[in-house]
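With one protein chain held back, the other chains of the complex are shown just where they sit.
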Amino acid sequence: MSEMTTDILEQNLGKIVLVRLKGGKSLRGRLKGFDQHLNLVLEETDDTTNIENTRKLGLIIVRGDNVVLISPPPR
Amino acid sequence: MSEMTTDILEQNLGKIVLVRLKGGKSLRGRLKGFDQHLNLVLEETDDTTNIENTRKLGLIIVRGDNVVLISPPPR
Amino acid sequence: MSEMTTDILEQNLGKIVLVRLKGGKSLRGRLKGFDQHLNLVLEETDDTTNIENTRKLGLIIVRGDNVVLISPPPR
Amino acid sequence: MSEMTTDILEQNLGKIVLVRLKGGKSLRGRLKGFDQHLNLVLEETDDTTNIENTRKLGLIIVRGDNVVLISPPPR
Amino acid sequence: MSEMTTDILEQNLGKIVLVRLKGGKSLRGRLKGFDQHLNLVLEETDDTTNIENTRKLGLIIVRGDNVVLISPPPR
Amino acid sequence: MSEMTTDILEQNLGKIVLVRLKGGKSLRGRLKGFDQHLNLVLEETDDTTNIENTRKLGLIIVRGDNVVLISPPPR
Partner (left out) sequence: MSEMTTDILEQNLGKIVLVRLKGGKSLRGRLKGFDQHLNLVLEETDDTTNIENTRKLGLIIVRGDNVVLISPPPR
């Protein structure tokens, strides 16, 4: 993982991020932790795959190999 | 696996967790063990993929590469 | 593989286990051997994917990367 | 690969085995060789995917990562 | 990663690139960073999968194993 | 790769082989080279996926991870 990726993730610790997973699932949650495989810990997570019917997931661990992209919200 | 992931999983040993697998299967079971690949041991597990027709699986070993996310229940 | 996983598999050597594979196949057989990749040796195996039409497979070797979960039968 | 897997495959060298591949293909052939990745050499192989229309493949090399399970025929 | 790949990516730092992902998703964004796995950092990113309905993603991290191809825009 | 696999491939250098790929594509070509990942070099290759409409590919390099099986023609 490049230093820039680490920096961006560190700058967003405690902030809301959007995560797109393989298979089409979308998550929105507060980034609590990550490692070099992009394993993520998110809290206050919502499954936003179906934007008209989001579901509360709360605290979750995401296995990094499922991650397609991570997006901090616009500033 | 980050230390935080390990901490969260350790704090939830003996507690009910929700596990989402690749391919769409959902499990709910008591976390009995895990390793750094996210191989999991769950007991009293239900297959909750079809929420209207859950199936008892009891004690299971989950191969970690199938895991999408792990979620402790809300406190 | 965690020590617990090894312990559970060792305790179930010689016993019937259920194995779910990627792609949806289900097997039921007597656990004769395993290794750290979850490569399995089963005997008296039935393919139970279609529960109304099980098929006898007898002694089989399962390549571990196909395994989703392994479940000893309820005690 | 566990010693037992090696033993079973060695005991079946020169014998007919059934091989199920990812994607649903089924093969039946005489086991001539194997390695620790479950790369297989089979001879007199038939593609038995469609049991009503088997096709002769003769001598083949199977790349191990396609293998789901290997089954010696019942004794 | 070949030196040429690194050179091309470095020459395009700060420029708009097109990225095609596995599963068919297309992105267009300003290349801000990359590493040897082709993990990418893009900013001002648009999801251009549906060209008639692009969506703003802003700053994103793309996990490299999803990347099919990266294309600097024509000069 | 087992010594036997290497031997079979070496014995078939310069001969026509059939290659089945993941995703269902079938190739028929003259084996010109290979390595331990089953990366293949074939010449005079035909894409024989649709047997009623084969297509000439000529000299090709096949990335080994796509290979399901390789079959020398019957002697």
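Chains: A, B, C, D, E and F, in written order; residue numbering restarts at 1 for each.
Here is the rule we go by: a contact is a pair of C-beta atoms (placed from the backbone, for glycine too) under 8 Å apart; a residue touches a chain by one contact, two chains touch by 3 or more.
Keep in mind that this is a model prediction, so the values were computed, not measured.
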Ask   = Contacts of chain E with the missing chain: which residues?
value = 1-2, 4-5, 8-9, 18, 22, 24, 38, 64-65, 67-74
Inquiry  = In the complete complex, the non-displayed chain touches which residues of chain F?
reply    = 21-23, 25, 32-35, 37, 39, 41, 45, 56-63, 65-66
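Keep in mind that, in the parts below, only the chains that are shown with their structure count from here on.
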Query = When you check each chain against chain A and chain B, which touch both of them?
reply = none
Message = Averaging over Cα atoms per chain, report the distance between chain A and chain E in Å.
response = 19
Message = Centroid of chain A to centroid of chain F, CA atoms only: how many Å?
response = 42
Ask   = By residue number and range, which residues of chain D touch two or more other chains?
value = 22, 65
Ask   = What is the shape of the graph in which nodes denote protein chains and edges denote touching chain pairs (line, ring, star, complete, other)?
value = line
Inquiry  = Judged by the touch rule stated earlier, which pairs of chains are there in contact?
reply    = A-B, A-E, B-C, C-D, D-F
